[in-house]
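Excluded from the complex is one protein chain; the other protein chains are retained at their positions.
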Amino acid sequence: MADIGFGVIGAGYMGKAYAIALSQVSTVYEMPHRAVKRVIATSDAAGARGRARDFGFERGTGDWRDLLAADDVQAVAIASPTFLHADMAVAALQAGKHVICEKPLGRTAREAAQMAKAAQASGRVTMTGFNYVKNPATQLAHQIIAGGDIGEVIHFSATHVEDYLMDPALPHDWRQVAAHVGRAGALGDIASHAINLAHFLVGPVAEVVGMRQTVHAQRPAGDGMAAVENDDQAQFLMRFASGVPGSIAASRIHAGRKMGLTYEVVGTRGTVRFDQERMAELQFYDAADRKGRQGFRTILAAPGHGDYGRFCIGAGHGFGYNDMIVVEMAEFIRAITEETPAWPDFAAAVHTAAVVDAVLASCDQGGWIDVKAIESEAWA
Amino acid sequence: MADIGFGVIGAGYMGKAYAIALSQVSTVYEMPHRAVKRVIATSDAAGARGRARDFGFERGTGDWRDLLAADDVQAVAIASPTFLHADMAVAALQAGKHVICEKPLGRTAREAAQMAKAAQASGRVTMTGFNYVKNPATQLAHQIIAGGDIGEVIHFSATHVEDYLMDPALPHDWRQVAAHVGRAGALGDIASHAINLAHFLVGPVAEVVGMRQTVHAQRPAGDGMAAVENDDQAQFLMRFASGVPGSIAASRIHAGRKMGLTYEVVGTRGTVRFDQERMAELQFYDAADRKGRQGFRTILAAPGHGDYGRFCIGAGHGFGYNDMIVVEMAEFIRAITEETPAWPDFAAAVHTAAVVDAVLASCDQGGWIDVKAIESEAWA
Amino acid sequence: MADIGFGVIGAGYMGKAYAIALSQVSTVYEMPHRAVKRVIATSDAAGARGRARDFGFERGTGDWRDLLAADDVQAVAIASPTFLHADMAVAALQAGKHVICEKPLGRTAREAAQMAKAAQASGRVTMTGFNYVKNPATQLAHQIIAGGDIGEVIHFSATHVEDYLMDPALPHDWRQVAAHVGRAGALGDIASHAINLAHFLVGPVAEVVGMRQTVHAQRPAGDGMAAVENDDQAQFLMRFASGVPGSIAASRIHAGRKMGLTYEVVGTRGTVRFDQERMAELQFYDAADRKGRQGFRTILAAPGHGDYGRFCIGAGHGFGYNDMIVVEMAEFIRAITEETPAWPDFAAAVHTAAVVDAVLASCDQGGWIDVKAIESEAWA
Partner (left out) sequence: MADIGFGVIGAGYMGKAYAIALSQVSTVYEMPHRAVKRVIATSDAAGARGRARDFGFERGTGDWRDLLAADDVQAVAIASPTFLHADMAVAALQAGKHVICEKPLGRTAREAAQMAKAAQASGRVTMTGFNYVKNPATQLAHQIIAGGDIGEVIHFSATHVEDYLMDPALPHDWRQVAAHVGRAGALGDIASHAINLAHFLVGPVAEVVGMRQTVHAQRPAGDGMAAVENDDQAQFLMRFASGVPGSIAASRIHAGRKMGLTYEVVGTRGTVRFDQERMAELQFYDAADRKGRQGFRTILAAPGHGDYGRFCIGAGHGFGYNDMIVVEMAEFIRAITEETPAWPDFAAAVHTAAVVDAVLASCDQGGWIDVKAIESEAWA
C-alpha cells in the first residue's frame, strides 16, 4: 500500500493537534501504509516554513491553494477559522483530495450543506472533526446503548460547558464576530459537540426550543470596546425523531469547567453517564445487578472499548486528548484506503448545523422549531 | 417556656420522619421548652394506638378532627396524601394550630393559595416540608451565593431524579391518580423540591417552557391494568424574574439515581454544585484562587454551615436525612416560640405550585408560559 | 415491657450524642419499651442540672456515684475522659447496671481487661462505643465479605486520619497527657476505630510492627508550653491470625481529612472499599461482572443494608453520624431486653487495646510484636 500524503491548513491549536496525530497514527495502528506530513499552509510563507520545521512537515506554504495543487498530497486537514472552511473544503474536494475539516463545518446549515454536496459530487472521503465521539469511553457507551443493555432509551441530557471566556477582560476576537463564525457562539462552537454526540448515541433530533444569553456584551478591542455578536451560553430542550426527550446546555463562561462535555443517557433498564474531564471513565448502572448490590459502576477505558487497545494494552492506564484525534485520523485514513465508513462525514455534520440553526430560530421566535424543515431547506 | 404539644396526621414514611424529628429536636437544639408527641392520627383507631406506642406518642386517634380539637396540641404536622392537605390544614389553622404540611402543598397553585390565605387569616405559623433546603451544604451554598462569593449569578440548573417507579411491574397507586395528587407526577412530587431550591438560591421564576412524558402509561391494578394519569418525567427551561436562565429535569424512573436532587449555580466569579446523594458535601469553584491551583473544592459539612454544629462538633462527621427534618422542625418551633421567620411557609409554596402549573400549561400549549399570571390567578 | 432508665456520665461531645440517640432510638426502632433519659452526671451539680434541662433528662447530678445508686437507672453510658472509664464502669457493673462505655475502653489492655473481667463477673450487658462499625455501609461490607462475595480475603488496609490537632497553636489539653489517656495518642484515640473495624471485617490480629511520631512536641499551656506526651500520627503493618496481611495509619494532624476513616478489603474475587467522609456509600468491585463492563460500583446505603431501613425507606436518602449512635444504642438495648449479643462488648475491646499496646511495644523495641502474648498478659 502506498503512503498517504497529507496537507494541513492552519497551524494553531488544531493544526498542531492534526500534526501530532499524523505523526503517530500509522505506528499506533500498525498500518501497512504510512501517513506522511507533506505540506502545512498558513497565512504567510516564512511562518509556514517555520511551522513545517516545528511539526516535521516536508514543506510549508503561505498559500493554501498551492497545497491543494500538490500531487503528493492525497488528503487535506482543514484547521482554519470557520468562515474559511467552505471555500477550502470545496476547492480541496474539487482538486480530488479527501478532506477532514474542523467543526463546526460551516457558519450555517446551508453552508455545511454546500460542503456536503461538494463531497457527494466528488466521491471523496470526508470527515468532520467532532473528535470526542472517538473516545473509547463514548464508543463503549454507544455499544451499551446499541446493544440494548440499558433497555429502551427514555431520556438524554448533555452539556458542553467551559470557562475559557469567563473573564470579561479577555480581548474581543474573531470567535465573537458573526461574519466569521456565525450567529451562534457557545451554541455553535461547543454545543455542536454535544449535538453530534446526541446524534451518535440516540439519533437525529426532530424539534427544539431554546434560549441563549450574551453575558459579556462587549469586550476590549484596542483602546475601546467591541460588541460580542454571539452567545456566551445557550440552553435548549429537544425531542429526538424517536420521540425521546432531551436537553443540552452550552457555555464558554461556566466558571470552573474546563472540558465539561458531559452526557447521560437513561434507559428503561439502566443508565450511562460520562464527563470528558474524566475522559477515560464511563459510569454504568445496570438494573439487572443483584438487589442490594446495585450502583453506578466506574468502567475504566480498556482494551475492547473502542480503539483503546491500539494505544496501550494495560486497562485503565489512561487515554488522552490527542489520542482521540489519532483515532479520528485512523478512521479517516482507513476510509480512504479500505473504503470503510467515516463518521461524522460532511453530510452528518449538516444535521448538527441544522439543530444549531433551529435553536437560533427558537431564540428568535420563542417556541418549538422543527429541525427537519431547516435541514431540508439547507440541502435545497 | 412551656412545652409545645404536637399532633401528627399520618403514620407512613413522613409521619415516622416527623415523629423521629420531634423526639430529638429539643435535645439537639438544647431548647428551653420541649416538643411533646401528644397525638398521632391515622385512618383507624386501633392502628393509631399501635403507632402511638411505636413512635412514643401519648395517644392515637382514628379521626384527625379529634386531634385538631385537643387543647394540649399547639402544632400539627400533616403527612397525609396530597388531596387531603387543604382540608386538614385549613381546619387546623381555623382551630388555632400552627401547621407544618408535607409537600406538595396542594394539587394546584389555587389549592395551595387557599391554604396560604387561611394561614394569613389565622396569624399562625406555617411551613411546607421542603426539607432539602435545610441541609447544611445547601445553607452554605446560599451563604456563598448571597455573599457574592461567586459574583453575579448567570446560570442555574437542577435535577430531581429518582428511580422508585422505574419497574413497570410496580402496581398502580394513588400517586398516579390525578384526583389524588394532581396532573403533575414527577413534576409535582419531586420537581417541586428543585423548584423550591431554585426559589431559595436564585429567586422567583418568571417564565417556563417544558415537556413531560408518561413512559409507563399503565400499571398493574388488581387483575388488570390501570392508567397512569400523570408524568413519569418532565423537563423545563426557565427564566428567573432576575433574568437568569435555568433548567430543571425531574423523573421517578431514572435508572440508578436514588436521591438525584442536584443543582449547579454558576456566577461570574465562581460556581457551586451539589448532589443530595453526597448530601454532606458542597463543590465550590472560586475563580479568585491562585492561577494554576484552581479547581472545584469539596467542602465537607461542618460546624458553621447551617445548623450542622447542633448535631455534631466534628467537621465532616456526617449529616443524614432525618437530621434535615430536625432542622426544619427546629425552625418551625422557633417560629412559634420566638416569632422568627419560617421558610418556606404556605405563601412561599404557592410560588412553587405556580411554576408547576405553568409547566403543565406549557406542555399543553407548547410554548413559553408566564408564571406570574398563574400565581396571581391562584391568589385571586 | 418496662421502660429502660438511662444514666449518662459526661455532657460533652459524646454525652450529647448519647442523649440525642436515647431521645429517638425507641421511635426509630418502634420498640415496645422506651429508653428514658433519667439522670445526667457531670462534675458539678448546677451544671448537671442545666445539661439535664438542655438534653431532656429528668435530673442532673454532680456526683456520678449518685447516678449509679439510682433505682430507676438500669443502664449507664460513660462518656468521660479515658482515665475515669475503669472506675466508673466497674462501679456501675457492681451496682448491677448495664454499661456502654466510650472508646478507648481503658488506657492499656490491662485496664480494659479489668473492666472486661468485671463485666463477666456481673453478668450484665456491656458495649464499647466503636460506633462506626454500625454504619449500614460497613454492615454491608461485612455481609459481602462474610458471604464470600469477594472470595478469600488477601489484603486489608485502613486509615483513620483527621486534622483536628494540625494547628500547632492549639492549646495543650488532657488528650496529650499520658496519665489521662495512655501513651498512645492518635494510635489510641482513633487508630482504635480502624483496629476494631479490622477485627470486625477480617478477624483478630496476630502480630504488628509499627512506628509513631509526635510532630508537634509541645503545645501552648498558660503562658508557656507543655510537652505532648503521645503520638500525633502512627503507622503499622499487621498480620491477622488468619495470615492475611494488612496495614493501618492514624493521624490527628492529617491536613484536610476531617473523618478519614477508610478501609479497603481485597479478596481473590473482588474488593470493597469505604471512606467515612462519604459514609452512606460502599465501593464494590465484583470480578464476576461481565468482561468489559467491570468496575467499582458505588452502592448507596439503602433498606436491607444494616439497619438503614429503620431510619428511612428511601434508598440513598442519607444516613448521618448520630444515626450510627442510634443503631449502637438499639443493639445495646436489645441485648438488655432480648438477650441478643452486643458487639463490641468489653471483652472484644480488650483485643483492640492489645493491638495498640503491641504497636507501642514495636515502636519501643523496633520489630514485630506478638499480639496474643500481650492480650493474654492483660487478662492474667
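Should a chain be cited, it is by its letter among A, B and C, assigned in written order, with residues numbered from 1 in that chain.
One rule holds in what follows: a residue touches a chain if its C-beta (ideal position, glycine included) is under 8 Å from a C-beta of that chain, and two chains touch if they have at least 3 such contacts.
Small disclaimer: the values here were computed from a predicted structure and weren't measured.
K.L.:
In the full complex, which of A:143, A:218 or A:322 touches the chain missing from this view?
P.N.:
Counting the whole complex, the residue in contact with the absent chain is A:322.
K.L.:
Per the definition of touch given earlier, which of C:46, C:179 or C:287 contacts the omitted chain?
P.N.:
In the complete complex, the chain left out is touched by residue C:287.
K.L.:
Of the residues listed, C:138, C:247 or C:298, which one is in contact with the missing chain?
P.N.:
The missing chain is touched by C:247.
K.L.:
Hey, which chain A residues sit against the chain that's not shown?
P.N.:
Contacting residues on chain A, toward the hidden partner: 13, 16-17, 19-20, 23-24, 26-28, 30, 32, 34, 53-56, 162, 164, 257-259, 276-281, 300, 302, 311-324.
K.L.:
Name every residue on chain C in touch with the hidden partner chain.
P.N.:
150, 154-155, 157, 163, 166, 168, 209-211, 213, 215, 233, 235-237, 239, 245-247, 249, 251, 253-257, 266-271, 285, 287, 294-296, 366-368
K.L.:
In the full complex, which residues of chain B touch the absent chain?
P.N.:
140, 144, 149, 284, 286, 289, 291-300, 302, 304-305
Please note the rule applied: only the chains that are shown with their structure count from here on.
K.L.:
Can you tell me the C-alpha superposition angle of chain A onto chain B, nearest 5°?
P.N.:
180
K.L.:
Computing the C-alpha centre of each chain, which chain sits at the greatest distance from chain B?
P.N.:
A
K.L.:
Indicate the whole-number Å distance between the mean C-alpha point of chain A and the mean C-alpha point of chain B.
P.N.:
Each chain reduced to its C-alpha mean, chain A and chain B end up 41 Å apart.
K.L.:
Just how far, in Å, is the C-alpha centre of chain C from the one of chain B?
P.N.:
Comparing mean C-alpha positions, chain C is 35 Å from chain B.
K.L.:
Of all the residues in chain C, which ones touch at least 2 other chains?
P.N.:
Within chain C, the residues that touch at least two other chains are 300, 302.
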